[in-house]
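Have a look at the structure below, then the notes.
Moving on, here comes chain A:
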Amino acid sequence: MEGIAIQLRDLRKSFGDTTAVAGVDLEIKDGEFFSMLGPSGSGKTTVLRMIAGFESPTGGTVELAGQDVTGLAPFERDVHTVFQDYALFPHMTVEANVAYGLKVRGVPKTERLARARTALAEVRLEGYGTRRPAQLSGGQRQRVALARALVGRPRVLLLDEPLGALDLKLREQMQVELKALQREVGITFVFVTHDQEEALTMSDRIAVFDQGRIQQVGTPAEVYERPATPFVASFVGTSNLLEGESAERIVGTPGTYSIRPEKIRVLKDSAEPDDPDHESPDHESPDRDTPDQESPDHESAAGTVAEVVYLGDSTRFLVDLDAGGRLTALQQNLETSAEDVAAYRGSRVRLQWHRRHTVHVPDPR
Partner candidate 1 sequence: MRLTPTLKAVAAVATLVLAATACGSSGSTGSSSGGLNPPDLKAQSKLGKSEGEVNLIAWAGYVEDGSNDPKVNWVSDFEKQTGCQVNSKVAASSDEMVKLMKTGEYDAVSASGDASLRLIASGDAAPVNTSLVPNYKDIFPDLKLQAWNSVKGKAYGIPHGRGANLLMYNTQKVTPAPTSWSAVFDDASKYKGHVTAYDSPIYIADAALYLKATKPELKIKDPYALDQKQFDAAVALLKKQNADIGEYWSDYLKEISAFKSGDSVVGTTWQVIANLTADEGTKIKAFVPKEGSTGWSDTWMISAKAKHPNCAYQWLDWIVSPKVNAQVAEYFGEAPANSKACAETSDKNFCTTYHAADTAYWKNIAFWNTPIQQCLDGRTDVKCVPYAKWVQAWTEIKG
Partner candidate 2 sequence: MSLLNRTAGALYRRPRLRLSLLLTAPLLWLAVLYLGSLSVLFVSAFWTTDSFTSEVVKVWSTDNFHELFTVPVYRQVILRSIGVALAVTVLCAVIAFPLAFYTARVAKPRRRPLLVVAILTPLWASYLVKVYAWRLILSQGGLADWMLKPFGLSGPGFGLPATVLTLTYLWLPYMVLPIHTALEQLPANLLDASADLGARAGRTFRSVVLPMVLPSVAAGSIFTFSLSLGDYITVQIVGGKTQLIGNLVYSNIELNLPMAAALGTVPVVVIVVYLLAMRRTGALSSL
């Protein structure tokens, strides 16, 4: 279980003058669900294609299970891919698609058909074998692609944004299924996505990519709670950074700090001067808990609510800090309603969070 499935050493790729991958070192363990997260153009897909063998690296090596495969063709690697738009062969039936890899490797007909059926059953597509890809829905096609890649039981399965083309409901359902399937078959999954939520939900570990480099590798909790760079902090989860002067005034020491919005409580500012024209909207705070006034474990900052975004289950407050800068706070709508929170717009508030949620983000510069 603890063997190394994939080892990348100083992997580089340039297309003409543009550098897509600028030196990536990475180790992926056997049986891991590993995600490569990043915005488009960050180099994650190119890395995946170099692992599969579709692109040959400009520099560096790719090792699969300890063997250097850098110079090998795709068909010589024990790696299968699920493509972004599935890449199902339109002229073949679903069954023939799934059995293709086995056929190529000379598995006898009866055996490969039996295995194809089993693989289709694994992705809950029994009885769809004789259809053509064009007769299936997007989610079904996605599962066929999965079955096709899994039926040969490769050492590593590469998934290139496989859920990107599905609608939200289906995507969430597939995330769960995919994770379950991975646990069941025990194959290493390398999952490329630009959706941080998807990466956080499914992965054992995540590599965050930006501009052809890995910014951080870690478990979802590590990446989320302890972003290693400002980029990770802003790309994973909502951006909430305290920088420069305002950071010094609130935290006490200069630097860049990240505070996740859901950790911040929004309190009605008692220090607000009574204004007859500007009547206090509500006697209740959004959070009914009585605030711990100036507890030593907490940091706080005063500001004015610039915008209130009602999200149904929660509300997002955008607060302009008196100390400069802006923070976002997310509050569960436990008791409050849409009208209640709307009244907060323009009013004075005090933001409060536990000191341990102030995460210092080292600046790579």
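Selection criteria: all candidates are chains of the complex that A comes from, given by their letters.
Keep in mind that, in the parts below, a contact is a pair of C-beta atoms (placed from the backbone, for glycine too) under 8 Å apart; a residue touches a chain by one contact, two chains touch by 3 or more; residues count from 1.
Computed from a predicted structure; not experimentally measured.
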In this complex, the candidate that touches chain A among 1 or 2 is number 2
Going by the contact rule set out above, which residues of chain A touch candidate 2 in the complex?
52-54, 73-75, 79-81, 83-85, 87-91, 100-101, 104-105, 148-149, 152
